[in-house]
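The structure appears below as structure tokens.
Every protein chain of the complex appears in place save one, which is left out.
Our next item is chain A:
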Amino acid sequence: MTTAPAAPAIKAKQRPGDRVFSTATVVSGSLILVTLAAVAIFLVAQALPAFTAEPTAFKGDAENFWQYVGPLVFGTIWAAALALLMAVPVAIGIALFISHYAPRRLAQALGYVIDLLAAVPSVVFGLWGITVLAPAVQPFYTSLTEWFGWFPLFAGPVSGTGRTILTVAIVLAVMILPIITALSREVFLQTPVLHEEAALALGATRWEMIKLAVLPFGRPGIISASMLGLGRALGETMVVAMVLSPAAVISFAVLQSQNPTTIAANIALNFPEAHDIGVNILIATGLILFVITLAVNMLARYIVERRKEFSGAN
């Protein structure tokens, strides 16, 4: 290889076609930034009246906006956290199964099967949750309150329909499984093969190899995948709107018929009939949801970005 001595840069001839095309691409790229800014600006503009609204404008017995949105924020985070708690261990298990346990030839097909879950529209999951899952788990809930009712989470009285926040969290967990699985699988497959072989050569069993080589390498990946799943669970609307029997309460009990609802579901249920200031209030809650998911997603992306620098895989 010979490198030419620093020659004066030859300026390419600027043709009109080039200029039009490159401008078009820059404009489209900037359009994305503009859109994101517009989302924030328009939501704020429509939300402002809600912060100074009269106490009578709020449904229920909330005095001001923050009292109104409080239980909703709690419900949103609580449902998403429960879903995450269930989804992450299973997702890691599936990702390990596909990347390290399943026969090589089957692995890709099994990956597709899990991706199929992501293709099911949320409204279908809602329909399934309310007609199949809720009745199926209700007897189980009843025995849970009978045996473990002393534990605050499972306190009675049990819901007779099974339409509780735990059922919602189960459906949400199923919905965020594919995204967490797909991302963790990618990270697990990037584990340096030399590390794995070194562990095996030292006599480690397969589980010890995973514990020593794969999991430490994949930890940041698992964390960011979980955060992205959390972001999705926070914003999921239809399942919560259809399955949950809502109430404006802050309660950790997961098996009762009085459940805290989520911001998104509250908007979907009330928006069609809302008018005047009611619309502004719902948009303001949407703004809060936007801020929460934005924070979670940016944190996740930040972890991914930081990891890229030292992984060597990219």
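Definition applied: contacts are C-beta pairs under 8 Å (C-beta built on N, C-alpha and C of every residue); 3 or more make two chains touch, one makes a residue touch a chain; residues count from 1.
Convention: contacts and distances are computed from a predicted model.
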Identity of the absent chain, which is to be given by its UniProt protein name, from "Phosphate transport system permease protein PstA", "Acetyl-CoA acetyltransferase", "Extracellular solute-binding protein" or "NADH dehydrogenase": "Phosphate transport system permease protein PstA"
Of A:Gly162, A:Gly218 or A:Gly231, the one touching the omitted chain in the full complex: A:Gly231
Listed residues A:Leu43, A:Val168, A:Val187 or A:Ala248, member touching the removed chain: A:Leu43
Residues from chain A at the interface with the omitted partner, ascending: 12, 15, 17-18, 20-22, 24-33, 35-36, 38-39, 42-43, 45-46, 89-94, 96-98, 101-102, 110, 113-114, 116-117, 119-128, 130-132, 174, 177, 181, 202-208, 210-212, 228, 231-232, 234-238, 242, 264, 267-268, 271-272, 275-276, 279, 282-283, 286, 289-290, 293-294, 296-298, 300-301, 305
